[in-house]
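Have a look at the structure below before the remarks.
Note that one protein chain is taken out, while the other chains of the complex remain in position.
The block that comes next holds subunit A.
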Amino acid sequence: MVSVVNTVDTSHEDMIHDAQMDYYGTRLATCSSDRSVKIFDIKNGSQILAADLRGHEGPVWQVAWAHPMFGNVLASCSYDRKVIIWKEEGGTWDRLYEYDGHDSSVNSVSWASHEFGLLLACGSSDGSISVLSCLGDGTWEPHKISNAHTIGCNAVSWAPAVIPGTLMDAPSGPKSTPVKRFVSGGCDNLIKIWREEDGQWAEEKKMEAHSDWVRDVAWAPSIGLPSGTIASCSQDGRVFIWTCDDPAGGSWTPKLLHKFGDVVWHVSWSITGNILAVSGGDNKVSLWKESTDGQWKCVSDVNKGQGISSGPDETRPEQ
């Protein structure tokens, strides 16, 4: 079921922290503790190093591709407290913008849906979240949310621009503007949903289920179903699926996907939002899918870096 189609030798000299494909699935951006960001062209099964971006002075934690309608734009965040937005122009990559408004490690960057323009959320260990928006004239305006998560924000993820339930609405109904929302998770074990109102960011919802640091949050892509879905994972080994059937976004209910025996670092939704990839501290990636009766089932267990597929792991240690 899972097969390795490409093995990319990144030649990073230290631990790799993130790897993201671009919109077309033909370019791969990686970042590492060796302070570099690398971009590979992986067309036709081969890999060519397209760029080696140097500029960070600390380990680079995450990279994020912007929508291609803005050109080839990549954001990276680092322990050096900086966020750098890179842009390819005429085959060469340059810094488009550098943001140094954080007082501590910037752990996560996430681009909003392209409908909102170039809009980047950054979560930092200083407890704050910055929302950087590109104004039309090429300047950038940061909005800072102070004290978003005490002792640190670990992850940010935007809500899709599709309004929940639009798939069911009458096609002639008046078009309402999607609300800008994102979810964040932090060292205070909390998950928070933020919403923009009159240009200001306000905490819309505070959600508590994890008993340790929230390591990652991921808002599922939407095709306009009436419910919103968020996945969260934590140091405590638990992965929760949060759903909200209320179009106003008021009530979210958590459902425990699984309790893993080790820290869960990363959750990622498939493009259509129906498969969740869970990456744990035990070097394993498992794929989860919702069955017809609403239960989440493990459909595949993959040791990182191996294409071997296996059935659901029934003997996974419960704690």
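Couple of notes before you dig in:
One rule holds in what follows: a contact is a pair of C-beta atoms (placed from the backbone, for glycine too) under 8 Å apart; a residue touches a chain by one contact, two chains touch by 3 or more; residues count from 1.
Operating definition for what follows: contacts and distances are computed from a predicted model.
Per its UniProt record, the hidden chain corresponds to "SEC31 homolog B, COPII coat complex component" from the list "AP-3 complex subunit delta", "SEC31 homolog B, COPII coat complex component", "Translocase of chloroplast" or "Cullin family profile domain-containing protein".
Counting the whole complex, the residues of subunit A in touch with the unshown chain are 1-25, 28, 30, 33, 42, 58-59, 61, 67-69, 79, 81, 103-105, 107, 114, 125-128, 146-147, 150-152, 154, 160, 162, 167-168, 171-172, 174, 187-190, 206, 208, 211-213, 215-216, 221-227, 236, 245, 265-266, 268-275, 277, 279, 281, 283, 285, 287, 289-294, 299-300, 302, 304-307.
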